[in-house]
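A protein chain is absent from this complex, but the other protein chains hold their places.
Right, subunit A next:
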Amino acid sequence: MATVTPHRRPRKIGLRIALAIGLLAGGVFAGFPVFWMLISSFKTNTEIFAYPPKLITEGFSFDAYLAVLGDPEEIRFFINSYVVALSVTALTVVFAILAAYAFSRYEFRGKKVLNVIIIGTQAVPPIALIIPFFGLMVSLGLYNTYAGLILTYIVFTLPYAIIMMTAYFNTLPKELDEAVKVDGAGAWTALWRILVPISVPGIVSVAVYTFMISWNEYLFALTLTRTNDLRTVPVGIQLLIGQNTYHWNQMMAISILGSIPVLILFLVFQRYFIGGLTSGSVKS
């Protein structure tokens, strides 16, 4: 191994070629399934299983998308997903800001216990909670309602949101809010007038993270709703498998449509998001 160094140039060319091959092989592994989803959504259903498979579709059409968008039941899945994900995001952000402020700026009795609960919560497997949740939601009359799903999701998004938000507030000097408080204003004013406006990057990370988790959730959406008018996109896709006897082009189209919100959020907020996520996961 160590004796290769003298021939610098040829080794670099060899490395470049190896790197190019590696990158392309990785690209095919990562990207081909997604490419196939995209291309299949533009195919006709008969073309999907054409032999040999067609890399580029001949009968390029938006029919599958029009079919999805023209079906009120499938539109309903999207509306449900938006209602749930946006409500969860708004509530999580507000609750997280409040709790993170207390964690970042105050010492109080019970702080440690609450902190342990917040960290421990993330280790609790969803499958362990789904059984009591089902019982609880039925007895509270929240089974098969938006409120039941929204409350459920907040429990899952809030702990990590608080950790991310606390880490963000900790980077802001305490003198900022102390100065406002000296002027006679309370903690409430200091938080919303001073800290929140300068914490937009942290808040965006929390919001994007929360939206993605709620938009993508499957197990609880499947179990805590019963009627199709309350199904979210991930559960709705599964219903299509049963109903439409494999309209693969439509299933790929609804998959693409169902992924667009997350894709856009990710591409726009990539930097905030990855930064916030890794700093949180390393620090917590």
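One rule holds in what follows: a contact is a pair of C-beta atoms (placed from the backbone, for glycine too) under 8 Å apart; a residue touches a chain by one contact, two chains touch by 3 or more; residues count from 1.
Heads up, the rule we're going with is that contacts and distances are computed from a predicted model.
A single chain of the complex does not appear, and UniProt lists its protein name as "Sugar ABC transporter permease", one of "Cystine-binding periplasmic protein FliY", "Formylglycine-generating enzyme family protein", "Helix-turn-helix transcriptional regulator" or "Sugar ABC transporter permease". Touching the missing chain, out of A:65, A:101 or A:269, is residue A:101. Set against the missing chain, the residues A:87, A:152, A:210 or A:225 yield one that touches it, A:152.
Interface residues of subunit A facing the missing partner chain: 1-2, 4-5, 12, 15-16, 19, 22-23, 26-27, 29-31, 33-34, 36-37, 40, 48-49, 51-53, 94-96, 98-99, 101-103, 105-106, 108, 110-111, 114, 117-136, 138, 151-152, 154-155, 158-159, 162, 184-189, 191, 215-216, 218-219, 223, 233-235, 237-238, 241, 248, 251-252, 255, 258-259, 262-263, 266-267, 274, 277-278, 281-284.
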